[in-house]
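A single protein chain has been omitted from the complex, and every remaining protein chain is retained in its original position.
Presenting chain A:
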Amino acid sequence: MTILRSATTAPRSVTGLRSAQSKRAMITVLGWSVALVIFFPIFWMILTGFKTESAAIADPTLIFSPTLESYQAVQARSGYTRFALNSVAVAFGSTFFALLLAIPAAYSMAFLPTKRTKGTLLWMLSTKMLPPVGVLVPIYLIFRDVGLLDTRTGLIIIYTLMNLPIVVWMLYTFFKDMPKDILEAGRMDGASTFQEVFFLLLPLTLPGIASTGLLSIILSWNEAFWSLNLTSSKAAPLTAYIASFSSPEGLFWAKLSAASTMAIAPILILGWMTQKQMVRGLTFGAVK
């Protein structure tokens, strides 16, 4: 045992070990600082939600007597549930359709690539670089003419299209990582393309598909631009709900914060529960 330990630590000098330790400590401090900076606005928002309107606009303080007044007011004014259900419907609906379209697309790109596959992938991603407002007018007019304004279907369509490039891209990297031999073995065993995908590809890339789906749900849930412009009341999701609190009567910070907290709570909890999966999914391919 002693021999083993001295053998493993011998090449490192004591000072080298110490500098490695302090380096690690610095990285930890830095990581925590960045995380706190990112988290602070959310923390402040949650805090503000429990204040009275007057306390919310007073000098910032951490000590106050918490109240559910804003939550009651928010709940009294408009039905949170209706907005929440819309959010659930469009987030899950669009994710379902995005996966449905992206799985075959990513399959063909990963396993049957052509000369133009890389170009197609880049082109798909480049559509994300266009500011959405650039196509607002045509899309608004089309939606109006086909009667999709203020409908869940309309939002599901637009979110599906919005997330499709990133979903295809992510699935492509997951599929690419799958050994081709396994699919070929399936083909030798008599699997049709559909069976190959259903029995082999999907079960084996399920973690990747799950994290892609989660990301798509989060992106759809948090999307505000299209929901504000294409819905008014019937199909409005939670992002529109938050926005409704910055009304012409003025800004009510406590109520706005309470509404925002309620809007992001479900997705925050979902994200927190699945964070391991998410991190794995998002760093896939980058870290091997």
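Keep in mind that, in the parts below, a contact is a pair of C-beta atoms (placed from the backbone, for glycine too) under 8 Å apart; a residue touches a chain by one contact, two chains touch by 3 or more; residues count from 1.
Quick note on the criterion: contacts and distances are computed from a predicted model.
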item: Listed names "Maltose/maltodextrin import ATP-binding protein MalK", "Tungstate transport system permease protein", "YfiR family protein" or "M56 family metallopeptidase", with the criterion being the UniProt name of the chain not displayed; value: "Maltose/maltodextrin import ATP-binding protein MalK"
item: Identified contact with the non-displayed chain, of A:T67, A:T173 or A:Q195; value: A:Q195
item: Option touching the unshown chain, where A:A185, A:L251 or A:A265 are the choices; value: A:A185
item: Chain not shown, touching residues in chain A; value: 179, 181-182, 184-191, 195, 199-200, 203-204
